[in-house]
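Excluded from the complex is one protein chain; the other protein chains are retained at their positions.
Moving on to chain A:
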Amino acid sequence: MSVPLLDIKGLRVGFGRGAYRKEVLHGVDLHLQRGETLGIIGESGSGKTMTGMALLRLLPDTAQVAQEAMLFDGTPLHDLDETAFGALRGVRMAMIFQDPVGSFNPAKRIGWHFRQVMKRAETAAGGVQPTGDYRARAVALMQEVGIRRAEDSVDLYPHQLSGGMLQRALIALVLALEPDLIVADEPTTNLDKVVEHQILTLFKQIQRRLNAGMIFVTHDMAVAASLCDRIAVMREGEVLEVAEAQRLFDDPQHDYTKLLIATARKLASPAAPRGEPGRDKPPLMQIRNLSLVFPPSGPRPAFRALDDITLDIRQGEVIGLVGESGSGKTTLGRALLRLYRPSGGTLLFRGEDITRASDRALRPVRRELQMVFQDPGGSFNPRKLMKDSLAEALRAAGVTSSREIAARTAALLERVQLAPEHGERYPHELSGGQLQRVAIARAVALDPALIVADEAVSKLDVSVRAGVLDLFRDIQREKQLSMVFITHDLEVARYMCDRIAVLYHGRLLELGPTERVFDSPSSDYTRTLLETLDYSLGGRNFGQAGYGGTGTERAHAD
(Lines give C-alpha, C1' and ligand atoms only; values in the text may rest on other atoms or scores of the structure.)
Protein backbone atom coordinates (compact mmCIF):
# COMPACT_ATOMS: atom_id res chain seq x y z
CA MET A 1 0.00 0.00 0.00
CA SER A 2 1.26 3.45 -0.85
CA VAL A 3 1.66 6.27 1.64
CA PRO A 4 -1.83 7.14 2.89
CA LEU A 5 -3.09 10.59 1.94
CA LEU A 6 -3.96 11.23 5.53
CA ASP A 7 -2.88 9.49 8.70
CA ILE A 8 -4.10 10.82 12.03
CA LYS A 9 -3.12 9.25 15.32
CA GLY A 10 -4.21 10.28 18.78
CA LEU A 11 -5.83 13.60 17.86
CA ARG A 12 -6.95 15.46 20.96
CA VAL A 13 -8.78 18.78 21.13
CA GLY A 14 -9.56 20.61 24.36
CA PHE A 15 -10.89 23.97 25.42
CA GLY A 16 -10.10 25.98 28.56
CA ARG A 17 -7.27 25.57 31.02
CA GLY A 18 -6.51 23.85 34.29
CA ALA A 19 -9.56 22.69 36.18
CA TYR A 20 -11.80 24.25 33.52
CA ARG A 21 -10.23 22.28 30.71
CA LYS A 22 -12.73 20.25 28.80
CA GLU A 23 -11.54 17.75 26.27
CA VAL A 24 -13.85 17.21 23.30
CA LEU A 25 -11.73 14.83 21.23
CA HIS A 26 -10.04 12.04 23.15
CA GLY A 27 -7.46 10.59 20.82
CA VAL A 28 -8.92 10.05 17.37
CA ASP A 29 -7.21 7.70 14.90
CA LEU A 30 -8.16 7.92 11.22
CA HIS A 31 -6.53 7.27 7.89
CA LEU A 32 -7.55 7.93 4.32
CA GLN A 33 -6.28 6.80 0.92
CA ARG A 34 -6.28 8.85 -2.25
CA GLY A 35 -9.59 8.43 -4.06
CA GLU A 36 -11.28 7.04 -0.99
CA THR A 37 -14.28 8.47 0.84
CA LEU A 38 -14.34 8.11 4.58
CA GLY A 39 -17.64 8.80 6.30
CA ILE A 40 -17.60 10.14 9.83
CA ILE A 41 -20.96 9.52 11.40
CA GLY A 42 -22.19 10.69 14.76
CA GLU A 43 -24.71 12.86 16.54
CA SER A 44 -24.37 16.42 17.74
CA GLY A 45 -21.53 16.72 20.20
CA SER A 46 -19.75 13.61 18.97
CA GLY A 47 -16.75 15.64 17.77
CA LYS A 48 -17.15 14.79 14.10
CA THR A 49 -17.06 18.43 12.97
CA MET A 50 -14.22 19.17 15.39
CA THR A 51 -12.08 16.52 13.67
CA GLY A 52 -12.38 18.14 10.25
CA MET A 53 -11.85 21.64 11.63
CA ALA A 54 -8.75 20.57 13.55
CA LEU A 55 -7.35 19.04 10.39
CA LEU A 56 -7.63 22.33 8.49
CA ARG A 57 -6.60 24.40 11.53
CA LEU A 58 -9.92 26.22 11.53
CA LEU A 59 -10.68 25.88 15.22
CA PRO A 60 -10.79 29.06 17.31
CA ASP A 61 -7.56 30.19 18.99
CA THR A 62 -8.86 28.98 22.34
CA ALA A 63 -8.75 25.36 21.20
CA GLN A 64 -5.73 23.27 22.17
CA VAL A 65 -4.90 20.67 19.57
CA ALA A 66 -2.49 17.82 20.26
CA GLN A 67 -1.70 14.68 18.31
CA GLU A 68 0.70 11.79 18.21
CA ALA A 69 0.88 12.05 14.46
CA MET A 70 -0.93 13.90 11.70
CA LEU A 71 0.55 13.08 8.32
CA PHE A 72 -0.74 14.55 5.07
CA ASP A 73 0.77 12.74 2.09
CA GLY A 74 3.68 11.77 4.30
CA THR A 75 4.27 15.34 5.59
CA PRO A 76 3.80 15.86 9.33
CA LEU A 77 1.24 18.66 9.50
CA HIS A 78 1.89 19.49 13.13
CA ASP A 79 5.46 20.56 12.32
CA LEU A 80 4.36 23.12 9.73
CA ASP A 81 4.26 26.79 10.67
CA GLU A 82 1.39 28.99 9.49
CA THR A 83 3.12 29.93 6.23
CA ALA A 84 3.93 26.35 5.28
CA PHE A 85 0.45 25.23 6.27
CA GLY A 86 -0.98 28.07 4.19
CA ALA A 87 0.53 26.42 1.12
CA LEU A 88 -1.70 23.39 1.79
CA ARG A 89 -4.98 24.86 3.02
CA GLY A 90 -6.99 26.22 0.14
CA VAL A 91 -4.55 24.58 -2.28
CA ARG A 92 -4.36 20.86 -1.60
CA MET A 93 -6.97 20.74 1.17
CA ALA A 94 -10.43 22.23 0.99
CA MET A 95 -13.58 22.16 3.04
CA ILE A 96 -17.29 22.29 2.23
CA PHE A 97 -19.60 23.48 4.97
CA GLN A 98 -23.04 22.70 6.29
CA ASP A 99 -24.51 26.14 5.71
CA PRO A 100 -24.02 27.11 2.06
CA VAL A 101 -25.91 30.38 2.49
CA GLY A 102 -23.68 31.45 5.37
CA SER A 103 -20.50 30.38 3.60
CA PHE A 104 -20.61 33.28 1.15
CA ASN A 105 -19.79 36.90 1.87
CA PRO A 106 -23.25 38.50 1.64
CA ALA A 107 -21.79 41.79 0.43
CA LYS A 108 -20.03 40.32 -2.61
CA ARG A 109 -21.11 38.69 -5.84
CA ILE A 110 -20.55 34.99 -6.54
CA GLY A 111 -17.92 35.79 -9.18
CA TRP A 112 -15.92 37.81 -6.66
CA HIS A 113 -15.50 34.70 -4.52
CA PHE A 114 -14.20 32.72 -7.48
CA ARG A 115 -11.74 35.47 -8.39
CA GLN A 116 -10.35 35.74 -4.87
CA VAL A 117 -10.04 31.99 -4.34
CA MET A 118 -8.45 31.35 -7.74
CA LYS A 119 -6.07 34.28 -7.45
CA ARG A 120 -4.94 33.21 -4.01
CA ALA A 121 -4.49 29.56 -5.08
CA GLU A 122 -2.29 30.69 -7.98
CA THR A 123 -0.18 32.86 -5.72
CA ALA A 124 0.18 30.08 -3.19
CA ALA A 125 1.22 27.60 -5.88
CA GLY A 126 3.89 30.13 -6.80
CA GLY A 127 5.58 30.95 -10.06
CA VAL A 128 2.45 30.70 -12.15
CA GLN A 129 1.52 33.87 -13.98
CA PRO A 130 -2.02 34.86 -12.99
CA THR A 131 -4.19 33.67 -15.83
CA GLY A 132 -6.58 36.54 -15.49
CA ASP A 133 -9.75 35.21 -17.01
CA TYR A 134 -11.30 34.17 -13.72
CA ARG A 135 -14.80 34.92 -14.81
CA ALA A 136 -14.79 32.51 -17.73
CA ARG A 137 -13.28 29.78 -15.55
CA ALA A 138 -15.88 30.44 -12.86
CA VAL A 139 -18.70 30.17 -15.39
CA ALA A 140 -17.27 26.91 -16.76
CA LEU A 141 -17.01 25.41 -13.27
CA MET A 142 -20.48 26.57 -12.35
CA GLN A 143 -21.84 24.94 -15.48
CA GLU A 144 -20.02 21.76 -14.59
CA VAL A 145 -21.77 21.55 -11.21
CA GLY A 146 -25.13 22.18 -12.81
CA ILE A 147 -25.85 25.80 -11.96
CA ARG A 148 -28.50 27.11 -14.30
CA ARG A 149 -27.63 30.15 -16.40
CA ALA A 150 -24.14 30.29 -14.97
CA GLU A 151 -23.35 33.33 -17.13
CA ASP A 152 -25.89 35.33 -15.16
CA SER A 153 -25.49 33.60 -11.82
CA VAL A 154 -21.84 34.54 -11.57
CA ASP A 155 -22.92 38.18 -11.22
CA LEU A 156 -25.56 37.53 -8.57
CA TYR A 157 -25.30 38.17 -4.87
CA PRO A 158 -25.51 35.12 -2.57
CA HIS A 159 -28.97 36.01 -1.25
CA GLN A 160 -30.34 35.83 -4.79
CA LEU A 161 -29.56 32.11 -5.08
CA SER A 162 -31.17 29.17 -3.32
CA GLY A 163 -29.34 27.06 -0.76
CA GLY A 164 -28.94 24.24 -3.26
CA MET A 165 -27.45 26.50 -5.91
CA LEU A 166 -25.08 28.02 -3.36
CA GLN A 167 -23.93 24.58 -2.26
CA ARG A 168 -23.21 23.82 -5.92
CA ALA A 169 -21.29 27.09 -6.18
CA LEU A 170 -19.27 26.16 -3.09
CA ILE A 171 -18.48 22.77 -4.62
CA ALA A 172 -17.45 24.56 -7.82
CA LEU A 173 -15.07 26.73 -5.76
CA VAL A 174 -13.52 23.58 -4.33
CA LEU A 175 -13.30 22.07 -7.81
CA ALA A 176 -11.40 25.16 -8.92
CA LEU A 177 -8.65 24.20 -6.48
CA GLU A 178 -8.50 20.56 -7.59
CA PRO A 179 -7.50 19.61 -4.05
CA ASP A 180 -6.15 16.26 -2.89
CA LEU A 181 -8.28 16.25 0.23
CA ILE A 182 -11.85 17.45 0.68
CA VAL A 183 -13.53 17.65 4.05
CA ALA A 184 -17.29 17.93 3.64
CA ASP A 185 -19.09 18.79 6.86
CA GLU A 186 -22.79 17.88 6.68
CA PRO A 187 -22.98 19.50 3.24
CA THR A 188 -26.59 18.51 2.61
CA THR A 189 -28.14 18.75 6.08
CA ASN A 190 -29.61 22.21 5.55
CA LEU A 191 -31.04 21.36 2.14
CA ASP A 192 -34.38 20.02 1.03
CA LYS A 193 -34.57 16.32 0.25
CA VAL A 194 -34.84 16.81 -3.48
CA VAL A 195 -31.87 19.16 -3.48
CA GLU A 196 -29.92 16.89 -1.14
CA HIS A 197 -30.38 14.10 -3.63
CA GLN A 198 -28.99 16.25 -6.44
CA ILE A 199 -26.03 17.42 -4.37
CA LEU A 200 -25.12 13.89 -3.30
CA THR A 201 -25.17 12.82 -6.95
CA LEU A 202 -22.87 15.74 -7.68
CA PHE A 203 -20.54 14.56 -4.94
CA LYS A 204 -20.32 11.18 -6.65
CA GLN A 205 -19.30 12.92 -9.87
CA ILE A 206 -16.58 15.05 -8.34
CA GLN A 207 -15.24 12.07 -6.44
CA ARG A 208 -14.69 10.33 -9.75
CA ARG A 209 -13.29 13.41 -11.46
CA LEU A 210 -10.77 14.55 -8.86
CA ASN A 211 -9.62 11.23 -7.43
CA ALA A 212 -9.24 13.12 -4.20
CA GLY A 213 -9.55 11.70 -0.72
CA MET A 214 -12.75 12.82 0.94
CA ILE A 215 -13.91 12.96 4.52
CA PHE A 216 -17.68 13.14 4.58
CA VAL A 217 -19.10 14.16 7.94
CA THR A 218 -22.78 13.39 8.45
CA HIS A 219 -25.34 12.37 11.03
CA ASP A 220 -27.33 10.49 8.43
CA MET A 221 -26.62 6.74 8.15
CA ALA A 222 -28.30 6.51 4.78
CA VAL A 223 -26.23 9.32 3.28
CA ALA A 224 -23.03 7.77 4.62
CA ALA A 225 -24.01 4.37 3.27
CA SER A 226 -24.68 5.71 -0.20
CA LEU A 227 -21.45 7.66 -0.56
CA CYS A 228 -18.67 6.24 1.57
CA ASP A 229 -16.16 3.44 1.17
CA ARG A 230 -15.45 3.25 4.86
CA ILE A 231 -17.38 4.64 7.80
CA ALA A 232 -16.10 5.77 11.18
CA VAL A 233 -18.69 5.96 13.94
CA MET A 234 -18.01 8.66 16.52
CA ARG A 235 -19.57 9.36 19.88
CA GLU A 236 -18.53 11.78 22.61
CA GLY A 237 -15.16 12.57 21.08
CA GLU A 238 -14.11 9.01 20.36
CA VAL A 239 -14.11 6.78 17.32
CA LEU A 240 -16.08 3.72 18.33
CA GLU A 241 -15.39 1.71 15.21
CA VAL A 242 -14.20 2.07 11.65
CA ALA A 243 -15.10 -0.43 8.97
CA GLU A 244 -15.76 -0.89 5.29
CA ALA A 245 -19.25 0.49 4.69
CA GLN A 246 -20.65 -2.90 3.81
CA ARG A 247 -19.04 -4.63 6.78
CA LEU A 248 -20.35 -1.97 9.12
CA PHE A 249 -23.92 -2.61 8.04
CA ASP A 250 -23.57 -6.41 7.91
CA ASP A 251 -21.74 -6.85 11.13
CA PRO A 252 -21.66 -3.79 13.39
CA GLN A 253 -19.41 -4.36 16.40
CA HIS A 254 -20.39 -1.62 18.77
CA ASP A 255 -23.80 -1.44 20.45
CA TYR A 256 -24.13 2.20 19.49
CA THR A 257 -23.55 1.40 15.82
CA LYS A 258 -26.16 -1.32 16.07
CA LEU A 259 -28.60 1.20 17.54
CA LEU A 260 -27.96 3.70 14.75
CA ILE A 261 -28.42 1.08 12.07
CA ALA A 262 -31.52 -0.36 13.72
CA THR A 263 -33.07 3.11 13.94
CA ALA A 264 -32.28 3.87 10.32
CA ARG A 265 -33.70 0.51 9.20
CA LYS A 266 -36.78 0.94 11.34
CA LEU A 267 -37.54 4.35 9.88
CA ALA A 268 -36.97 2.90 6.43
CA SER A 269 -39.78 0.41 6.93
CA PRO A 270 -43.27 1.66 6.26
CA ALA A 271 -45.91 1.57 8.98
CA ALA A 272 -48.28 -1.36 8.78
CA PRO A 273 -51.24 -0.05 6.82
CA ARG A 274 -54.35 0.09 8.96
CA GLY A 275 -56.91 0.96 6.36
CA GLU A 276 -58.08 4.50 6.41
CA PRO A 277 -59.16 5.39 9.94
CA GLY A 278 -62.08 7.75 10.27
CA ARG A 279 -63.23 7.15 6.72
CA ASP A 280 -66.78 6.31 7.73
CA LYS A 281 -67.13 9.05 10.37
CA PRO A 282 -67.82 12.74 9.81
CA PRO A 283 -64.51 14.53 9.29
CA LEU A 284 -63.01 16.46 12.20
CA MET A 285 -61.94 19.31 10.02
CA GLN A 286 -63.02 20.28 6.54
CA ILE A 287 -60.83 22.57 4.50
CA ARG A 288 -62.54 23.95 1.43
CA ASN A 289 -60.73 25.99 -1.26
CA LEU A 290 -58.52 27.51 1.40
CA SER A 291 -56.16 30.24 0.28
CA LEU A 292 -53.84 32.52 2.19
CA VAL A 293 -52.09 35.58 0.84
CA PHE A 294 -49.47 37.36 2.91
CA PRO A 295 -49.80 41.10 2.28
CA PRO A 296 -46.85 42.99 0.83
CA SER A 297 -44.41 44.28 3.42
CA GLY A 298 -41.94 46.97 2.46
CA PRO A 299 -40.44 46.12 -0.90
CA ARG A 300 -41.61 42.48 -0.71
CA PRO A 301 -44.67 41.89 -2.89
CA ALA A 302 -47.74 40.02 -1.69
CA PHE A 303 -47.15 36.28 -1.48
CA ARG A 304 -49.72 33.56 -2.08
CA ALA A 305 -48.68 30.92 0.45
CA LEU A 306 -51.74 28.68 0.10
CA ASP A 307 -53.76 28.32 -3.05
CA ASP A 308 -57.14 26.62 -3.26
CA ILE A 309 -56.55 23.77 -0.84
CA THR A 310 -59.35 21.29 -0.25
CA LEU A 311 -58.79 18.53 2.27
CA ASP A 312 -60.56 16.66 5.05
CA ILE A 313 -58.89 15.73 8.29
CA ARG A 314 -60.58 12.60 9.50
CA GLN A 315 -61.10 11.55 13.06
CA GLY A 316 -58.28 9.43 14.40
CA GLU A 317 -56.05 9.61 11.35
CA VAL A 318 -52.46 10.72 10.94
CA ILE A 319 -52.16 12.83 7.83
CA GLY A 320 -48.75 13.86 6.56
CA LEU A 321 -48.06 17.21 4.90
CA VAL A 322 -44.91 16.83 2.83
CA GLY A 323 -43.06 19.16 0.49
CA GLU A 324 -39.89 21.20 0.32
CA SER A 325 -39.41 24.42 2.24
CA GLY A 326 -41.62 27.15 0.86
CA SER A 327 -44.24 24.65 -0.25
CA GLY A 328 -46.72 25.98 2.30
CA LYS A 329 -46.87 22.96 4.59
CA THR A 330 -46.10 24.92 7.77
CA THR A 331 -48.44 27.72 6.71
CA LEU A 332 -51.24 25.22 6.19
CA GLY A 333 -50.59 23.66 9.61
CA ARG A 334 -50.79 27.05 11.24
CA ALA A 335 -53.86 28.07 9.27
CA LEU A 336 -55.62 24.93 10.57
CA LEU A 337 -55.09 26.20 14.11
CA ARG A 338 -56.31 29.60 12.95
CA LEU A 339 -52.96 31.14 13.84
CA TYR A 340 -53.42 32.84 10.47
CA ARG A 341 -56.64 34.22 9.13
CA PRO A 342 -57.35 32.63 5.74
CA SER A 343 -57.80 34.98 2.77
CA GLY A 344 -60.35 32.77 1.07
CA GLY A 345 -62.21 29.48 1.35
CA THR A 346 -63.70 27.96 4.46
CA LEU A 347 -62.44 26.05 7.47
CA LEU A 348 -64.92 23.88 9.32
CA PHE A 349 -64.15 22.31 12.70
CA ARG A 350 -66.68 19.66 13.67
CA GLY A 351 -68.98 21.23 11.09
CA GLU A 352 -68.68 24.69 12.58
CA ASP A 353 -67.29 27.50 10.43
CA ILE A 354 -64.21 28.96 12.09
CA THR A 355 -62.76 30.67 9.02
CA ARG A 356 -63.28 34.14 10.37
CA ALA A 357 -64.18 33.42 14.00
CA SER A 358 -62.98 35.99 16.52
CA ASP A 359 -60.29 35.16 19.05
CA ARG A 360 -62.92 35.02 21.76
CA ALA A 361 -65.07 32.60 19.80
CA LEU A 362 -61.98 30.53 19.04
CA ARG A 363 -60.94 30.10 22.65
CA PRO A 364 -62.82 26.84 23.33
CA VAL A 365 -61.78 25.50 19.91
CA ARG A 366 -58.08 26.31 20.45
CA ARG A 367 -57.96 24.00 23.45
CA GLU A 368 -58.82 21.14 21.12
CA LEU A 369 -56.18 22.13 18.58
CA GLN A 370 -52.62 21.76 19.79
CA MET A 371 -49.23 22.18 18.20
CA VAL A 372 -45.80 20.63 18.72
CA PHE A 373 -42.96 22.67 17.29
CA GLN A 374 -39.69 21.86 15.58
CA ASP A 375 -37.49 23.47 18.21
CA PRO A 376 -38.52 22.03 21.56
CA GLY A 377 -36.10 24.30 23.45
CA GLY A 378 -37.68 27.47 22.11
CA SER A 379 -41.23 26.48 22.98
CA PHE A 380 -40.76 26.42 26.75
CA ASN A 381 -40.34 29.29 29.15
CA PRO A 382 -36.65 28.95 30.08
CA ARG A 383 -37.30 30.16 33.63
CA LYS A 384 -39.97 27.63 34.45
CA LEU A 385 -39.55 24.10 35.71
CA MET A 386 -40.92 21.50 33.32
CA LYS A 387 -43.64 20.51 35.79
CA ASP A 388 -44.72 24.16 36.05
CA SER A 389 -45.02 24.41 32.29
CA LEU A 390 -47.21 21.31 32.37
CA ALA A 391 -49.24 22.68 35.28
CA GLU A 392 -49.82 25.85 33.32
CA ALA A 393 -51.30 23.84 30.47
CA LEU A 394 -53.50 21.88 32.87
CA ARG A 395 -54.78 25.06 34.47
CA ALA A 396 -55.61 26.38 31.02
CA ALA A 397 -57.60 23.18 30.52
CA GLY A 398 -59.65 24.03 33.58
CA VAL A 399 -58.02 21.85 36.24
CA THR A 400 -57.96 23.88 39.46
CA SER A 401 -57.17 21.66 42.45
CA SER A 402 -53.43 21.70 43.08
CA ARG A 403 -53.49 18.10 44.19
CA GLU A 404 -55.06 17.05 40.92
CA ILE A 405 -52.55 19.13 38.97
CA ALA A 406 -49.67 17.41 40.75
CA ALA A 407 -51.15 13.98 40.10
CA ARG A 408 -51.90 14.71 36.45
CA THR A 409 -48.43 16.21 35.88
CA ALA A 410 -46.81 13.07 37.27
CA ALA A 411 -49.06 10.90 35.11
CA LEU A 412 -48.24 12.93 31.99
CA LEU A 413 -44.50 12.65 32.59
CA GLU A 414 -44.85 8.94 33.09
CA ARG A 415 -46.94 8.65 29.93
CA VAL A 416 -44.15 10.18 27.85
CA GLN A 417 -41.65 7.83 29.54
CA LEU A 418 -39.92 10.43 31.66
CA ALA A 419 -39.10 10.14 35.35
CA PRO A 420 -40.71 12.41 37.97
CA GLU A 421 -37.35 14.18 38.50
CA HIS A 422 -37.46 15.45 34.91
CA GLY A 423 -40.32 17.64 36.04
CA GLU A 424 -37.99 19.33 38.53
CA ARG A 425 -35.63 20.50 35.79
CA TYR A 426 -35.38 23.58 33.62
CA PRO A 427 -35.58 23.32 29.82
CA HIS A 428 -31.81 23.71 29.32
CA GLU A 429 -31.21 20.75 31.63
CA LEU A 430 -33.02 18.34 29.30
CA SER A 431 -31.89 16.87 26.00
CA GLY A 432 -33.74 17.64 22.77
CA GLY A 433 -35.52 14.30 22.81
CA GLN A 434 -36.61 14.68 26.43
CA LEU A 435 -37.86 18.22 25.75
CA GLN A 436 -39.88 17.04 22.80
CA ARG A 437 -41.44 14.41 25.06
CA VAL A 438 -42.48 17.11 27.51
CA ALA A 439 -43.85 19.12 24.57
CA ILE A 440 -45.98 16.12 23.61
CA ALA A 441 -47.14 15.80 27.22
CA ARG A 442 -48.10 19.45 27.24
CA ALA A 443 -50.09 19.10 24.02
CA VAL A 444 -51.86 16.01 25.34
CA ALA A 445 -52.60 17.66 28.71
CA LEU A 446 -55.42 19.66 27.17
CA ASP A 447 -57.03 16.52 25.77
CA PRO A 448 -57.08 17.87 22.22
CA ALA A 449 -58.89 16.50 19.20
CA LEU A 450 -56.07 17.44 16.82
CA ILE A 451 -52.32 17.82 17.19
CA VAL A 452 -50.31 19.55 14.49
CA ALA A 453 -46.68 18.44 14.71
CA ASP A 454 -44.40 20.72 12.66
CA GLU A 455 -41.12 18.98 11.82
CA ALA A 456 -41.27 17.69 15.37
CA VAL A 457 -38.36 15.25 15.04
CA SER A 458 -36.16 16.91 12.43
CA LYS A 459 -33.89 18.58 14.99
CA LEU A 460 -33.51 15.48 17.11
CA ASP A 461 -30.55 13.16 16.97
CA VAL A 462 -31.14 10.05 14.92
CA SER A 463 -30.91 7.65 17.83
CA VAL A 464 -33.78 9.29 19.72
CA ARG A 465 -35.91 10.10 16.68
CA ALA A 466 -37.56 6.69 16.44
CA GLY A 467 -38.46 6.75 20.14
CA VAL A 468 -40.22 10.10 19.87
CA LEU A 469 -42.04 9.01 16.71
CA ASP A 470 -43.25 5.86 18.44
CA LEU A 471 -44.48 7.93 21.36
CA PHE A 472 -46.43 10.16 18.98
CA ARG A 473 -47.97 7.12 17.37
CA ASP A 474 -48.85 5.35 20.62
CA ILE A 475 -50.50 8.42 22.09
CA GLN A 476 -52.36 9.06 18.86
CA ARG A 477 -53.79 5.52 18.87
CA GLU A 478 -54.55 5.54 22.57
CA LYS A 479 -56.44 8.84 22.53
CA GLN A 480 -57.86 8.29 19.04
CA LEU A 481 -56.91 11.84 18.19
CA SER A 482 -56.22 13.21 14.75
CA MET A 483 -52.73 14.29 13.88
CA VAL A 484 -51.29 16.46 11.14
CA PHE A 485 -47.67 15.54 10.70
CA ILE A 486 -45.67 18.17 8.83
CA THR A 487 -42.33 16.89 7.57
CA HIS A 488 -39.87 17.23 4.74
CA ASP A 489 -38.63 13.72 5.50
CA LEU A 490 -40.42 11.14 3.42
CA GLU A 491 -39.23 8.26 5.56
CA VAL A 492 -40.75 9.85 8.63
CA ALA A 493 -43.96 10.47 6.70
CA ARG A 494 -44.13 6.87 5.54
CA TYR A 495 -43.40 5.61 9.03
CA MET A 496 -46.07 7.72 10.67
CA CYS A 497 -48.91 8.57 8.36
CA ASP A 498 -52.14 6.95 7.16
CA ARG A 499 -52.53 9.46 4.36
CA ILE A 500 -50.12 11.82 2.64
CA ALA A 501 -50.78 15.25 1.19
CA VAL A 502 -48.04 16.57 -1.11
CA LEU A 503 -47.76 20.35 -1.31
CA TYR A 504 -45.91 22.34 -3.90
CA HIS A 505 -45.81 26.14 -4.12
CA GLY A 506 -48.89 26.43 -1.94
CA ARG A 507 -50.96 23.95 -3.95
CA LEU A 508 -52.13 20.49 -3.04
CA LEU A 509 -50.56 18.29 -5.71
CA GLU A 510 -51.50 14.89 -4.45
CA LEU A 511 -53.55 13.30 -1.69
CA GLY A 512 -53.96 9.65 -0.93
CA PRO A 513 -53.27 6.69 1.34
CA THR A 514 -49.56 6.45 2.16
CA GLU A 515 -49.05 3.16 0.32
CA ARG A 516 -50.72 4.41 -2.82
CA VAL A 517 -48.74 7.67 -2.89
CA PHE A 518 -45.46 5.82 -2.44
CA ASP A 519 -46.22 2.99 -4.85
CA SER A 520 -47.93 4.84 -7.66
CA PRO A 521 -47.59 8.59 -7.30
CA SER A 522 -49.85 10.52 -9.61
CA SER A 523 -47.73 13.65 -10.08
CA ASP A 524 -44.26 14.07 -11.54
CA TYR A 525 -43.25 16.17 -8.60
CA THR A 526 -44.08 13.39 -6.15
CA ARG A 527 -42.04 11.00 -8.28
CA THR A 528 -39.10 13.42 -8.05
CA LEU A 529 -39.54 13.58 -4.30
CA LEU A 530 -39.59 9.80 -4.07
CA GLU A 531 -36.35 9.51 -6.00
CA THR A 532 -34.68 11.10 -2.99
CA LEU A 533 -35.33 7.85 -1.17
CA ASP A 534 -32.49 6.42 -3.25
CA TYR A 535 -30.31 7.79 -0.51
CA SER A 536 -32.09 5.97 2.24
CA LEU A 537 -31.73 2.51 3.67
CA GLY A 538 -35.16 1.52 2.39
CA GLY A 539 -34.61 3.05 -1.01
CA ARG A 540 -34.75 1.22 -4.28
CA ASN A 541 -31.16 1.86 -5.19
CA PHE A 542 -29.54 1.33 -1.85
CA GLY A 543 -27.26 -1.62 -2.08
CA GLN A 544 -26.86 -1.40 -5.81
CA ALA A 545 -23.48 -1.08 -7.41
CA GLY A 546 -22.42 2.37 -8.41
CA TYR A 547 -23.57 4.21 -5.35
CA GLY A 548 -20.79 3.31 -2.98
CA GLY A 549 -17.16 3.87 -3.80
CA THR A 550 -16.39 0.15 -3.64
CA GLY A 551 -18.99 -0.80 -6.16
CA THR A 552 -19.77 -4.03 -4.36
CA GLU A 553 -23.11 -5.25 -3.15
CA ARG A 554 -24.04 -3.44 0.03
CA ALA A 555 -25.71 -4.55 3.19
CA HIS A 556 -29.42 -4.63 2.76
CA ALA A 557 -30.80 -7.29 4.99
CA ASP A 558 -34.46 -6.93 4.27
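Just so it is clear, a residue touches a chain if its C-beta (ideal position, glycine included) is under 8 Å from a C-beta of that chain, and two chains touch if they have at least 3 such contacts; residues count from 1.
Here is the rule we use: contacts and distances are computed from a predicted model.
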Report summary line: Given "Alpha-D-ribose 1-methylphosphonate 5-phosphate C-P lyase", "Cytochrome bc1 complex cytochrome c subunit", "Peptide/nickel transport system permease protein" or "Nitrogen regulatory protein P-II", the protein name in the UniProt record of the chain not shown would be "Peptide/nickel transport system permease protein"
Query raised in the report: For the chain left off this view, which of A:G14, A:G45 or A:G86 is in contact with it?
Result: A:G86
Report summary line: Out of A:L56, A:L80, A:V293 or A:L337, only one touches the absent chain, namely A:L56
Query raised in the report: Which of these touches the unseen chain: A:Q160, A:N289 or A:S402?
Result: A:Q160
Requested in this report: Using the touch rule from the top, list residues of chain A that touch the missing partner.
Outcome: 56, 58, 86, 89-91, 94-95, 97, 99, 102-108, 116-117, 120-121, 124, 148-149, 152-157, 159-165, 170, 173, 177, 192, 194-195, 198, 299, 324, 326, 505, 525, 528
